[in-house]
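Here the complex is missing one protein chain, while the rest keep their positions.
== chain A ==
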Amino acid sequence: MNILIRIKRFDPERDSKPYWDEFRVEADPIDRLLDTLNTIKWTMDGTLTFRRSCAHGVCGSDAMRINGRNRLACKVLMRDVGNKVTIEPMLGYAVIKDLVVDMDRFFEKYRSVKPFLITYDNEPGTERLQSQAQREVYDEGTKCILCGACTGSCPSIWGNPDWVGPASIVNAHRFIFDSRDQGAAERLQLLSRKDGVWRCRTIFNCADACPRGIPVTDLIEQVKRAIVYGGPEEA
């Protein structure tokens, strides 16, 4: 199939403002969009810049806005995009060059919610016990690959760049609802602030954007309930 690819380009070293570039490419219907971007970079224009690593949806490097929705370029097949594709950097992040955005703020916000196991007891000699049901409660959040697609799709972030954003809340949820963790109260206090969970307006863009199928909005709602009702047990 022959496809027209429109890409929003911007190199601050060279360009005064972003512009649209177009490439016409032959592609196989089951090629990944990432394969097509590589074809452009390797055979047509070596300056085209994007991140990529694992190429099968587990590392989270190549999140970008594809036909208006945040997707991983390695999980989108050419047969699914039509004969004209528009690719832009994700919204809500500063652009470094072409499709590469600055992820430093995103990771700062992630770190701010204490995304690590907090315990005050002595460690046992072997494993801590956890039932299959207790494990199931926080399973969804453990799938997160920190690609930033949810956060970059959220209108609340576009309006309030200081907001902690959906990805951070998902990762807070993963620990708040882990039966082994003893830091739920600290995290819930952090997330009850002005830039915590309450800026979520339940728009569901995040859940649509998640390449791992995490029900992001549902998890945020569970954190809201935990704040209101005073802890994960009551939520």
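Simple rule for what comes next: a contact is a pair of C-beta atoms (placed from the backbone, for glycine too) under 8 Å apart; a residue touches a chain by one contact, two chains touch by 3 or more; residues count from 1.
We adopt the following convention: contacts and distances are computed from a predicted model.
*Asks:* Match the chain absent from this complex view to the correct UniProt protein name in "Substrate-binding domain-containing protein", "Multifunctional fusion protein", "Succinate dehydrogenase flavoprotein subunit" or "Carbohydrate ABC transporter membrane protein 1 (CUT1 family)".
*Replies:* "Succinate dehydrogenase flavoprotein subunit"
*Asks:* In the full complex, which of A:47, A:189 or A:202 touches the chain missing from this view?
*Replies:* Of the candidates A:47, A:189 or A:202, A:47 is in touch with the missing chain.
*Asks:* Among A:60, A:152, A:165 or A:232, exactly one should touch the missing chain; which is it?
*Replies:* Final answer for the missing-chain contact: A:60.
*Asks:* Of A:100, A:185 or A:203, which residue touches the hidden chain?
*Replies:* Only one listed residue reaches the unshown chain, and that is A:100.
*Asks:* With the missing chain put back, which residues of chain A would touch it? List them for me.
*Replies:* Output for chain A: 11-14, 30, 32, 41-43, 45-47, 49-61, 75, 77, 96-97, 100, 103-104, 107, 111, 115-117, 119, 123, 125-132, 134-135, 138-139, 142-146, 175, 178, 180-181.
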